[in-house]
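Only one protein chain is missing from this complex, and each of the others stays in its spot.
Order of writing sets the labels: A and B. Residues in every chain begin at 1.
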C-alpha cells in the first residue's frame, strides 16, 4: 500500500493549482524515494516535472512502485476542500482503483476524507538529460510572475537575455515595445528581494509568453524562481519546494529568434 | 402608521441579502410584537421565516397590523445604499402604497431617504408546527457554509448524519465520494469555534445541497447556525439574530434517501 502524511497539506494544493491548467490528467508515481509527476502539457509543448522526496513527509510508506492516474481538475476540486492548515494524508491500496485524501484540522475537531477515482493514463516517461546551462537567473517568484504578466499585454513572445549585469525581458507588439531589466542584487536587505545571476556565457532566447505565464501559477510555492538557459535548449523554470523537492517546467525556445535579435525588425517583417 | 428605527441598520441588509435569491417578492408583516416575513422560495421547496421582535428596535410603533409586499431585489438595491454604520428607519402610512427607508450616518452629516413602491402579493401563511427534533447540531456558521460549498463540488445532495460523537456530511458524484465529520467540541478556546450536539436519537437525512448552500447566505447574521433534524421532517436551519429574533429556513429531506443509506450504491444505481 501507499500512505503519505504531509503536515503542510496546502503545499499539495499549491502544486496541483500550479499544474492543472497545463495538464488535464496525469500519473503520479510513488516509490520508496518519493512522490513524482512528469507530464507534457496538453499541447505537448512544455514539460512539467514534480518531485516530492519521501523524507519531506511526516510519514511515507510505499510498499511497491505505483502509478496513480488522476484528473487534475477533480484532484484540485478535492484539495480545495482542505483547510489551509490541514494535515493531508494520501492512501491507496496496491490494487485499488481509488486514492483517498484525508484532511485533519490542526485542532482535530474536523476530519474529512475524499475518495478520488483513479484513471488509466498512457504516458511515456521522458528522460530529462542533465544540462550544463550557460546562465541561471534566480529572481523573486513574484517578480517573474509580474514581468510575464506585464509583457503579455504588449506581445506574445519574450526574448530573455542574460548578461553579467542583469537579465532583460523584451517584447513587442501592436502597442509598441517593452524592455524590462532586472539587475543582479545579492545584497538586498530582504532576502526575498535578492536577484542572482550565475553566468558562464551570455545567452538570449525567445519564448512564448503564454507558457511562461502559466508556469508562474507556481508562484505561491516558493519565494524565488530560477531560469536556467542554454543555447538551443529548453529553459528550465525551477521552483524549489523547501525541504522536499521541486516543481520544474521546461519550454523549448522559438528557434527563429534564438539569436535574440532585433525584436522590432522581426515583428515588422 | 408603522415606524421602526434600527440602530444596527446593516442587520436588515444582511437579512435581505440572505433571502433575496430564494424569494423574489414577499410580504413583510408588521404588528405591535414585531416585524416578520414568511415565504416559500420561488420553486416552493423550502420555507423562509424571519422574525424581528419589536423590543430589538430602538423605536417601534405599529398602530395596526400591516402586510407590506416588497420586491426583495429592489429592497436589496435600496439597502445597499446604506452605510454599514447607518441607522435605518422604516416608515409607512396605514393606507399608503410606499414604504420609506431613512438612513442616517452616525455623524449625522448625511441623511438619505428612499421610497419603495409596495406590491400586492398573494400569500398564505403556513403554520409551522412545533417539532420535537431528534437532533440539533450547532456549529460555526462559517463552517456550515464551507462544508456546503465544498461538498457542492463533489455532488448534488448531502447526507447529514448526527450521532453522539459528531455530525457527518457525506456526498458523492463523478469525482468520487466525500465525508466531512465535525466533532462535538464545547470547550474550544474561542466560543465561536464551539460545536454542540443535542441528541435524542441518531438521525440521518438527505438534502439537496443547492438549498443548503443558499441558506448559508445568512452566514453574516450570526456566529453559529443550528441544524435541527427529525426523521421524515424538514430540517430547520436556524440563524439567531442577537437580541432580536431569528432567520430560519426549512427544507424537506429527499425521501428516497431518508435512511441515510449507502450513497455510492444509490448513485451508481
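Rule of thumb we're sticking to: a contact is a pair of C-beta atoms (placed from the backbone, for glycine too) under 8 Å apart; a residue touches a chain by one contact, two chains touch by 3 or more.
This one's a predicted model, so the numbers in the text were calculated from it and none came from an experiment.
**Q** Out of B:77, B:149, B:183 or B:210, which is the one that touches the chain we can't see?
**A** Here the residue in touch with the unshown chain is B:77.
**Q** Which listed residue (A:24, A:185 or A:242) would be found touching the missing chain in the intact complex?
**A** Reading the full complex, the residue touching the unseen chain is A:185.
**Q** Which is it among A:154, A:197, A:237 or A:251 that touches the chain not included here?
**A** Reading the full complex, the residue touching the unseen chain is A:154.
**Q** Hey, which chain A residues sit against the chain that's not shown?
**A** The list for chain A reads 143, 150-151, 153-154, 174-183, 185, 188, 193, 195.
**Q** What chain B residues would touch the chain not displayed?
**A** Touch with the absent chain occurs at residues 71, 74, 77-78, 80-81, 98, 107-117.
Heads up, the rule we're going with is that only the chains that are shown with their structure count from here on.
**Q** Using mean CA coordinates as chain centres, what's the chain A-chain B distance in Å?
**A** That pair's centroid distance is 44 Å.
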